[in-house]
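Yeah, one chain of the complex is gone here, protein chain that is, but the others are all in their spots.
== subunit A ==
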Amino acid sequence: MKLFLRTPPLLSLVGFLATLPAFAIPLALTPVPDAYLGSAPASLLPPPQEARLSEAFLSLEGLALQAEGPQPELQWALRDLSREVQARFGTTLATEGSKLLRVGTLEHPELAQAARERGLTPDKPEGYALWVEEGGAAVVGFDALGAYRGAQTLRQLLTPQGFRFAQVRDWPAFGWRMAMIYLDKDSRAVNDVLVPLLAKLKYSHVLVMSDYVQWNSSRALWHPSGAPRAEAERVVRLIREHGMEPVPLLELLSHAQWLFYNPQTGRYDANKDLWADPEAPNSFAYDPLVPRVYEVVLPILSEVVEVFKPRYVHIGHDELTAQNRFPAKPEAVAVGLPRLFVDDTLRLYNHLKGLGVGTMIWHDVAFSEAYREQIAPALPKDIVVAYWNYSAAADYPLLGVVRGLGFGVLGSSWYNPGNPESMAQAALRYGANGVLQTRWSGYFGNATMYDGQAEQAVAYFNAASAFWNPPAPGAPPDDLAARYRQAWRVPPFTPIAGQLVDLGPAVTRRLADPDETQWIQKGPSTDLSALPSGVVRLGPYRFHVSGAVMLKGARAAASDLPQSVTLELGGVKARALAFLHTTGWIGSQRYERVGSYTLTYADGSKATLPLEYGRHLTSWLEPQVRTVVYEPVWRGRTQDGLEAGLNVLVWNNPKPDQPIQSLTLESSGAAANPTLVGLTLLERLPGAEAPR
């Protein structure tokens, strides 16, 4: 009786009918010319130091691109601008036209004069002036790199109407704005997206994790998932041709498992004579007292320098005691950790110095409370120290301690909310050389930047903003995950027609839950009433939102819902289907199959899309995005302030020429129960296919 009362009669009927095999709920479809429409980002990232924007636009018609100088950076700027226009409009800008978009530096007298007349003269390295106005547009760098940075701002001023009118004078707070990437077997597919993205975000340096590269000097250690040396060479070129400097990271002393990989066994049991702790079940650190360590390590270090031609090499040296005993052997114990650390660091430092290259290390052993007094005074002061702390904090006093001891220091952050922002502000206060956005996605985890750990790459955005302009007020925009996805699949500025499906007749739960009978039955403080309803645009998509087709799940509050629902679509054709969907509860296991969508075509054939938690959909209370498979389109809060979010999954219809008779939603009954909130059918697939 109680159950009956808690379930409105209409919803019970829907639930009951939908479970009958032959029954499908007929739905109304509304054709629209702009079911999908890409738009320019709502704000400039990183936020410029000085900017005035207006709601007028410079049309692309008759607009020509022109470099005003011989520097390669100017050609790279033109390349990036051309690619942006091509991706958004499918056209290119001419080299001659009635109006000009000029890119140059203060060395060009006419551009310098034009910048002066507008009061925009840049006066700092990497600084630039930019203006877009009726007569044309220009980017004028303090130097060639400044012009390249300015072009990245101009790309973001491109809208469906043309370039937005603007006057910008801008410069970076730090000379070192570094982001970390990896070299592995998936390097090409991933770094070809990430490196241009980092350039767009105005990073100046790229820290390249290089442990498992298949160096000529490390043939006995080649891991099948490591990147070939040729890929390292290619990525180094790619970084430089995007206006950034590569810094290789080769983890030495600690985290040195790569030195122990044995291709014959597939285990980390090579070079056992070099292990710091021979009794440990796994390898982690090498023993600096073993002379052969340097016969193995130094040739690799030399080859790294040969390939990267870097100004600095980062040699790691962190978390030395994190896994095994260090020191472990009696003779090493007698020497002690501080002396072993210093001797190894000096050995590597002197080798690099002989090659004309500087040394960078992590801070946490050399500057720890336990060892600082013994290690730091014994290290050369031109070693650059990367201080890391991955929690957001009001202050990071150790930055000041390292600086006070006479070392150059970088503040290093990760992806926790607020961490890059607070680190950049502290780095500025303590006079640090710069800032570093780390990524710890596994030695062979490049593919997870597409699916699995994308949140770490999303953090490149807010870090870039904080690193360029630390005092910029306000929280980071809530569309960073959408922007990251656009790096993989650029949304066009030309509309895509489609059909909006009104799910109203199939709704099993309303979004608002005033009396604990709707949504997830936790009442008005924890419902989805903040989502706009009716015909709405969410991100680039339009949907007809009428409530939710929520399916059965393991939680008691979802136990009376239908296991499956079939939606009658009346023989419509579509190139793609956009699902605005979520789950009522968080999934217990990533990639667990929680349900499916099945299309039944007019010819009786079927196509099924399995729904995996975290890959194709996620809970509305897990707004952090870990994949670019789906697209974040709405972010809001519940009545009591919890962050909420909805995402869109686009399914490339495998049979676009076949009329679609129906769509069946099915739940596998897990805790994370599939819940469809909107459905739109598209005549074209939005954006280019992303690599996988």
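Here, contacts are C-beta pairs under 8 Å (C-beta built on N, C-alpha and C of every residue); 3 or more make two chains touch, one makes a residue touch a chain; residues count from 1.
The rule is simple: contacts and distances are computed from a predicted model.
Missing chain, UniProt protein name, picked from "NADH-quinone oxidoreductase subunit H", "Cytochrome c oxidase subunit 1", "sn-glycerol-3-phosphate-binding periplasmic protein UgpB" or "Autoinducer 2 import system permease protein LsrC": "sn-glycerol-3-phosphate-binding periplasmic protein UgpB". When the omitted chain is restored, the residue from A:Tyr128, A:Tyr212 or A:Tyr371 that touches it is A:Tyr371. The residue touching the chain not shown here, chosen from A:Thr526, A:Gln563, A:Thr598 or A:Thr664, is A:Thr526. Contact with the omitted chain, checked across A:Ile586, A:Ala602 or A:Leu685, is made by A:Ile586.
Residue A:Tyr390 is the one among A:Phe89, A:Tyr294, A:Tyr390 or A:Trp440 that touches the chain missing from this view.
Although one chain is not displayed, subunit A still touches it through residues 279, 281-282, 321-323, 333, 364, 368-371, 389-398, 416-418, 422, 520, 522, 526, 585-589, 592, 619, 621-622, 638, 640-642, 671.
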